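Missing here: one protein chain of the complex. Every other protein chain is in place.
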Amino acid sequence: MQPHLKRAFTLLALVIIVFIIVRSILVPASFGQYGWYRGDSVSELRSLPINYSGSTSCGEEGCHKIIYDVWVKDRHKTVNCETCHGPAEKHTLNARETLTPADDSREYCGKCHFKRLARPENFPQIDPETHGQELRCVYCHNPHKPWFI
Amino acid sequence: MDITRRDFTKIGCKVIIGTVAGATVIESMISNNVAAQNPPAQEGYDWEKHFWGYVVDTRKCIGCGRCANACKLENKVPFDEEVYRTWVERYRVKKTTAQTREEEVVIDSPNGGIDGFEDNIPAEELKKAFYVPKICNHCDNAPCVQVCPVGATYETKDGVVLIDFKYCIGCRYCIQGCPYGARYFNTEKGTADKCTWCYHRITKGLLPACVQACPTGARKFGDLNDENSEVKKIIDVERINLLKPDLGTKPKVYYVGLDREVK
Partner (left out) sequence: MLENLIWGYVYPNESEIQWSILIVLYPYITGLVAGAFIASSLYHVFGNKELKPVARFALLTALSFLCVAMLPLLVHLGRPERGIEIMFTPHITSAMSGFGYIFSFYLIIVLLEIWLSFREDIVKTALSSHGWKELLYSSLALFSFDISEKALHDDEKFAKKLAIIGIPSAAFLHGYVGFIFGGIKANPWWSTPLMPIIFLMSAIVSGIALLILLYIIAMKFRKHVIDHKCVQSLAHYLWIFLILDVTLELLEIISMKYASREDIDIINRLLADKIGFTFWGVQLFMGVFIPFVLLLLVSLMKKRENLKLGMISLSSVLIIIGVFAMRWNVVIGGQEISKSLVGTLTYVPVFFSQEGVLPAIIICILPLIILRVVTAILPPWKDMEE
């Protein structure tokens, strides 16, 4: 082969070798561990911070057990505490981290309970125009024990 | 043997370069295999033992939007941008007029359903109306995983499709590839983003934020490997359907009561 071609190919080979060396340094070690992705990413995603605790941790002994016992026996037991009271993980870890008070306006209850045509018929809904004289719902209904009839 | 300094240098250089190159190539091939033999400690959670599944019962959804709201709070998804990891759609089928046999369906999802839905079509004009919660389907044959050019998104052994935010280059090919519109571009991270089924929660025995927030039980989550889980029982007994099954993505969100109009 002509000398100039040999030089060209040597140059190319050098470039490729440098590339391989750089690649082995820069590609993270855990890449390819479980599949074509960076294995460390799995544990990173598992360790993200949690913001919602769940109602059972609200009803712990020494915390809000009394209201929990009322709530868990009535219709709103399917409504998570934090849906109205906001994410509470920080509060369960440190009770001094208080939450903003729950929104007890008519509009907030209406998010679920105002009559909407797309809602299933058997779901408890009221016509906002005629029911409740524009008062806040909590005036008559206890949010933790709503079905007093 | 008589060799000149020039020849010695030439041979010497070739030997050094060859050794370095060869060693590097071999080492890079070995180190990955060693890692695969010894996976790091799972910290009490064994992903080989679970296979997660999701059930949506559209007959129960009331369109309150608490699920989409809780998701944004749990996962720090911006409220002021039109990006959603999960959302609720409303379908309203209008009565057919005398002129046409074609069905007219009005579909909307204002702010993903987070602020609820307004009724602006009177009841007399509607035949059918219902809500459909939507979420990433964590497909078993995910088109988004297939098209990622660098390996930044993957399906875990327990069936959850995740994004590696430290590796994604932000080309947005996965967003184009998802038939369900589940992915979005996160401008803050500069990468693609989507629902993770709250992987950080489910691997600790908690429920995803949307499932926990749902007040009517329209969203259910569980382990398909567990015979007694609610989701397994529903899938085995009820009439269920998938979104766009003809595309072959093998989604793992199973719908009960999925109307033909649902897109």
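Just so it is clear, A and B label the chains in written order, and each chain counts residues from 1 on its own.
The rule is short, and it goes like this: contacts are C-beta pairs under 8 Å (C-beta built on N, C-alpha and C of every residue); 3 or more make two chains touch, one makes a residue touch a chain.
None of these values were measured; they are calculated from a predicted model.
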| item | value |
| --- | --- |
| Where the missing chain makes contact, among the chains that are shown | A, B |
| Chain not shown: contacting residue from A:Leu12, A:Ala95 or A:Cys140 | A:Leu12 |
| Residues from chain B at the interface with the omitted partner, ascending | 82-84, 87, 89, 105, 107-109, 111-112, 134, 143, 146-152, 167-173, 175-185, 187, 189-192, 247-248, 263 |
| Chain not shown, touching residues in chain A | 2-5, 7-8, 11-12, 19, 23, 26-27, 31, 36 |
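Going forward, only the chains that are shown with their structure count from here on.
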| item | value |
| --- | --- |
| Length of the line joining the C-alpha centres of chain A and chain B, rounded to whole Å | 14 |
| Contacting residues of chain A [partner chain B, same complex] | 14, 17, 20-21, 23-24, 27-39, 41-52, 54, 76, 78-80, 82-83, 86-87, 110-112, 116-120, 123 |
| Residue ranges of chain B touching chain A (in the complex, touch as defined) | 17, 20-21, 24-25, 27-28, 31-32, 35-36, 39-40, 43, 45, 47, 59-60, 62-66, 70, 73-74, 90-92, 116-117, 119, 121, 123, 126, 129-131, 151-154, 156-157, 162, 164-167, 196, 199-201, 203-204, 206-207, 209, 212-213, 215-217 |
